[in-house]
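A single protein chain has been omitted from the complex, and every remaining protein chain is retained in its original position.
Should a chain be cited, it is by its letter among A, B and C, assigned in written order, with residues numbered from 1 in that chain.
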Amino acid sequence: MQIEKATVKTHEVVGGDYRELVLNAPRTAGSAVPGQFVHLRVPRLDGSVLRRPFSIYRARDGVISILYKTVGRGTEAMVAIGGGDTLDLIGPLGNGFPAELAGETPLLVAGGYGVAPLSFLASVMDVRGTIFIGGASARDILCVGDFESMGWTVRITTDDGSVGEQGLVTLALDRWLAEHPEAKPVLYACGPDGMLHAVGQRAVAAEHTAWLSMDKHMGCGVGACLACVQRIRGEDGSESWKRVCRDGPVFDAATVVWE
Amino acid sequence: MQIEKATVKTHEVVGGDYRELVLNAPRTAGSAVPGQFVHLRVPRLDGSVLRRPFSIYRARDGVISILYKTVGRGTEAMVAIGGGDTLDLIGPLGNGFPAELAGETPLLVAGGYGVAPLSFLASVMDVRGTIFIGGASARDILCVGDFESMGWTVRITTDDGSVGEQGLVTLALDRWLAEHPEAKPVLYACGPDGMLHAVGQRAVAAEHTAWLSMDKHMGCGVGACLACVQRIRGEDGSESWKRVCRDGPVFDAATVVWE
Amino acid sequence: MSKHVQPPSLVTTLAGIAMDNPVMVASGTFGYGPEYADLVDLNRLGAIVVKGICLEAWNGNNIPRMIEVRGGLINAIGLQGPGVDGFVETYMPFLRQFDTPVIVNIWGRDEAEYEEVAARFDDVDGIAGLELNISCPNVKEGGIAFGTDLTMASDLIGRVRKRTSLPLIPKLAPNVPQVGLFARAAEEAGADAISLINTLPAMVIDIETRRPVLANRVGGLSGPAIHPVAVKQVWEAAQAVSIPVIGMGGIETAADAIEFMIAGASAVAVGTANFTDPTTVVRVIDGMADYLVRHDMATVGELVGSICE
Partner (left out) sequence: MSKHVQPPSLVTTLAGIAMDNPVMVASGTFGYGPEYADLVDLNRLGAIVVKGICLEAWNGNNIPRMIEVRGGLINAIGLQGPGVDGFVETYMPFLRQFDTPVIVNIWGRDEAEYEEVAARFDDVDGIAGLELNISCPNVKEGGIAFGTDLTMASDLIGRVRKRTSLPLIPKLAPNVPQVGLFARAAEEAGADAISLINTLPAMVIDIETRRPVLANRVGGLSGPAIHPVAVKQVWEAAQAVSIPVIGMGGIETAADAIEFMIAGASAVAVGTANFTDPTTVVRVIDGMADYLVRHDMATVGELVGSICE
């Protein structure tokens, strides 16, 4: 973890409200593992006191990239980031997905920009598996090419059926699980809370391991402010708040306490 | 007075920390008189609630321009104003210099960006006179060409002697007054408080008319908030606060009460 | 699709004052009316609240009186004003031309003066109500001393109540730990409505000269910086009373105003944002109407106190 001043390499629309921001950040790139994130100070966002967290999408050769969706003040201000900007980021942050990729076959489940860390994860895995990508409509389905080129099977669902199958991502996942009753998959999911909950429930019911990357509003990003907490059940069964930024963002689904 | 959305025509450095911003603002341009100002909302100055007042430097053919010096947060943010910006301004504001240009010969006295309204004034006057321009150093002496091309006599003073005579602008003014004991000049001054005070004192002592354009921190710019007040002596001798933005910015030196 | 084919109604009656909409301008930020008349259609405003008036013409504080800070400004105007007679002669003929209710913000240097000022407006034609400023941080006499002491506030409001038949709207100070107590005291003392918040006492020191920037040293902070503090105070005050509450503090957008109404305000006032953008009031009114349509509300009253807890 360090503060790094990163220069902008490229910054492009990848479709709809999504953009990829590629940064020269050798120190972050050198140590990042999939599932970790950077805490970015958005330039020219005067009057703003908080950074914005983004998963690391790629990290290689001194360069990292993030894939972001414009959803509010901060991400909208990011659109203006240009070649001349030097961005102040803290990273890499968080635990990342467990390095030991246990289990027979990896199943990745992504919602929206949740594909970003999963694409990074897929790129470091020795085995190939299936990625389920869900979104509201065709515009929200990203990185399909990433996975295909790495030899992964891609299953797409959209709420409006504009691409892939119509329905929630769990529809496709459920079918896979039904079709492979003997499989011992390990699940890796990143996306909105509702999706994580649904994936986690299925995994816990079927006694599969599932790693969920949680998305909580953050203050410091380093574990100091206790803003980003998630209720987690300890080994002794007691519940306590864990910090998504430092103890997570990746948690074992079996330990997550849902409201 | 109106709110006008002005597009940027040009925006150029005119020397040192001074820039000229030229705006398409037909409604303001159509009614502005010398000594009036515009109240500008500085774009991208997030977290800022106040506009910034600037004298109208030129107004002709649907176009106005202002000449500004970068001195703080707002004026520094103005540097980034570019061709694509639409600026929100209120103008023209204030009383302006009196239209009736009484007296034998006009003497203009300018400090720093104070030349801006005086250049505009000179351009509408039928007679020619002398302009005294003072500044800290050569970089602060602006618009000399404006006046020369209109046939005015220009007297320059700088604190460091880097151009013109070394000393305060009042040095040159005093000499002029001494050399023309019989003259009945009318003075028009715009610049820092200290300069206005000195010019005002001389005029009052010599019983010359002097119009001073005051520079006070402003809130609303239209007379509503009572932030920009100047102590003024009324005809009956009683003193009261007048609003520089609405009752001024130009006041008769004989009525100004100095602290 | 909306159930209501009619455009939503913004009509508001507050303390007996009938207003086309609940969006007013805050005292001290809109002069006495004429100042903004070229820029804003005064007939669109819910009400005009004029700058604080006391008995005689009052000079206010020395300059500098205002300074911009991050997210707002600090003012220490010190209630400069023309006094009752000056105001009535100079500005009332102008204000009577409009359909917009005129609320006069009043203050006094002591209780007797407050009473006297209030009484003087009783027979002035065209005054819709009195806002009683007991919360100005910028004057030595009167002002905030009354608004931060429960007994003094209650006593003052009770006395003024006896001297005026106009709707009486005490304006509460924000810098108290339990604003609900002040709200209730105002109600019990006979107020018809309350308004809040006034500015927060604040200060800026120039580190080069080591002097306070404002001549008065201390001033009042207004603007977006204080908005969430204001929402909290309005929410607390509205829970404490059954008379209507006027919410203000940092409104720049319709959303800011709607937040106050959801918290319990029956009306709102736009202050500092008039300086930033004189069209704010009109934008807020229009944005509020749009919101009602989008949320399928027939009247703005449905919004008031609609917070889900």
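The rule we apply is simple: contacts are C-beta pairs under 8 Å (C-beta built on N, C-alpha and C of every residue); 3 or more make two chains touch, one makes a residue touch a chain.
Since the model is a prediction, treat every value here as computed from it, not as a measurement.
*Asks:* Touching the left-out chain: which of C:Pro170, C:Pro201 or C:Pro244?
*Replies:* C:Pro201
*Asks:* Identify the residue among C:Ala183, C:Leu196, C:Ala263 or C:Val300 that touches the chain left out of the display.
*Replies:* Per the contact definition at the top, the residue touching the missing chain is C:Ala263.
*Asks:* Touching the hidden chain in the complete assembly: which of C:Gln6, C:Thr151 or C:Thr209 does that?
*Replies:* Residue touching the chain left out of view: C:Thr209.
*Asks:* Given the full complex, what residues of chain A touch the hidden partner chain?
*Replies:* Where chain A meets the chain not shown: residues 1-3, 41, 47-51, 88, 90, 216-217, 219-227, 229, 240-241, 246.
*Asks:* If you put the missing chain back, which residues of chain C would it touch?
*Replies:* 69-72, 74, 144, 148-149, 173, 175-178, 200-205, 207, 209-212, 217-218, 221, 224-229, 231-232, 235, 250, 255, 258-259, 262-263, 291, 306-309
Just so we're on the same page, only the chains that are shown with their structure count from here on.
*Asks:* Going by average Cα coordinates, which chain is farthest removed from chain B?
*Replies:* A
*Asks:* Calculate how many whole Å lie between the centre of chain A and the centre of chain B, each centre taken as the average of the chain's C-alpha atoms.
*Replies:* Going by mean C-alpha positions, chain A sits 57 Å from chain B.
*Asks:* Taking each chain's centre as its mean C-alpha position, how far apart are chain B and chain C in Å?
*Replies:* It comes to 36 Å between the two C-alpha centres.
*Asks:* Centroid of chain A to centroid of chain C, CA atoms only: how many Å?
*Replies:* Taking the average C-alpha coordinate of chain A and of chain C, the gap between them is 47 Å.
*Asks:* Quick check: what residues of chain B touch more than one other chain, meaning two or more?
*Replies:* Residues 47 of chain B touch two or more partner chains.
*Asks:* Two or more other chains touching the same residue: where does that happen in chain C?
*Replies:* Correct list: 70-71, 224.
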